[in-house]
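Here's a slice of the assembly, chains where they normally sit.
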């Protein structure tokens, strides 16, 4: 959302109010709130709403507490509209807190398909939202078919692509920058060598399987021997399964060619991927940003099922052999051409411009 | 939901667990929980989640707290599925608490159109729900067009119609039964005389207008002089506007032909409507139950906009003259024939039978 935050902040007819909640406030997810402030944004409210426990019950409770707290924040800040993105529990909490207070709700990234609790939540947010800024033509079509008025749906591309443009305007990330700034755990790797990046999140509705699934990826990476930069999963119900699998594997196996990180600021993260030979796991970055960057991607399992793909994606199952073979193909393949499927890098400015003129209505009804 | 509760309780292959929440626990909405127990149901959990304040902020917060508390209840009771009905804030709280815990969610009354925050919420619940028991063919069509699999949508009719069949199996409600049991405020009326029933709820997204709107209805009733039984609105953001309007009017005007009630048990309420010459206001009872009963209805404003109507409904605006004319026409018109638009009185048993065999899956994805 950075490009959009910046475009709103810089727009003479808009005023930015920023509420930061959930994992963005937590150390173990990289203290995103400090990144936000370092980039010059003022945070109007910090909302701590995550219950410890990392199970399905606490996911639900964190959603509820998010509503309780965001409702107060919105009531105090009294914005003309609330803008939110994606499909997470803090997103639906935001949607409900705004909707019940009759504050027009703007949703970014509606109409995408993934096939899990996140998809249910994403479409539920679409039904609560008054305005939709979607990432692709197919997404626009889906939102309209769900009964939204076509004049409330804008295909602006995804602001996440804007961040790529920003990041790649800088010189490539060097080995020393990476390890001096972010430490992490494991031996230092040389970014001049061919390397891959792994990000694997738990699949929320398959809680017990998360641990088993990540072990397949760990084995594949171990067998491939390719230098690897591995990022811990986000907060999500089930992260215990994935994180626990990683911890268990590391206690029993040596992984000298793997270095683990918690989180990186977006710019450095994207520059790191841009230099890599490929991305492995089930992150949406592999599908979206890597389409634009032309970085090969090994997409594991069904977390990204139904998302439109560029040429850069190889889909595999949670199977160490399939994963390893796909990694080898990626490393061999080299870069693809940029694919504008998810945006052209100007979405933030485009959305901000629309926000000035969109109708601020909370009345809507099914179109059929 | 009574017929469904009974059908589940009596079904040899189903076990009923009952969670009672929100206004159903409150004195000022008729202590529905005591009605439920009196009818022989065991309440497994009572969930107090309503914040005092009756404004838009507290509506949102009550939703959030509903999730926090219902999530615990569902975790402890560990049901195979959660069944919920309609479009209120406790309904979406239920939907989120179940969905994030991967408990199959069954939604009753999806696919209906009303044009307010309730409609947004209703369709958002549809997108979270795994199974849909809808009230009419049109509702089924809408749910499917929103991207739900047609084999997960069942047109069973609405269980609220079953309650009508139950109620009308008893002899008509007598004047003495009514006033001795329920007291209320105002002079005693004679149910043998022609009378009308008024129920007017605040329209959530038009908060400030609620007071002005109810005054139109009050003037129309005053001018018509028709004996009237008036029911206070439900808990809802905005009830202050409507309730306040009623209280203000009563302090300044005499209404000797109007008697006010808080709430009645469903059976007596329906028997009362069945004897009436018509129902006035914006309650869904006028559209649904009264279609089946053939009772004339004056439907005011847009709260029921988009709902399928039987022949019994006259739609008017919040205008005292229009309301009064429609009342006169109703009283003159007499009863209509029964219309099965919203069900035939067997929905509860039909839904319970389906619950035994439906797939218990929480995986779903858009059909397009």
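Should a chain be cited, it is by its letter among A and B, assigned in written order, with residues numbered from 1 in that chain.
Note that a residue touches a chain if its C-beta (ideal position, glycine included) is under 8 Å from a C-beta of that chain, and two chains touch if they have at least 3 such contacts.
In this text the structure is predicted, and so the values were computed from the model without any measurement.
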With 2 copies present in place, identify the total for the complete complex. 4
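FYI, only the chains that are shown with their structure count from here on.
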Whole-Å distance, C-alpha centre of chain A to that of chain B, is 40
Give every residue of chain B touching chain A within the complex, in rising order. 56-57, 59-61, 63-69, 71-72, 74-75, 89, 92-93, 95-97, 99-102, 113-117, 119-121, 123-128, 142, 145-147, 204-205, 207, 237, 305-306, 362-366, 368
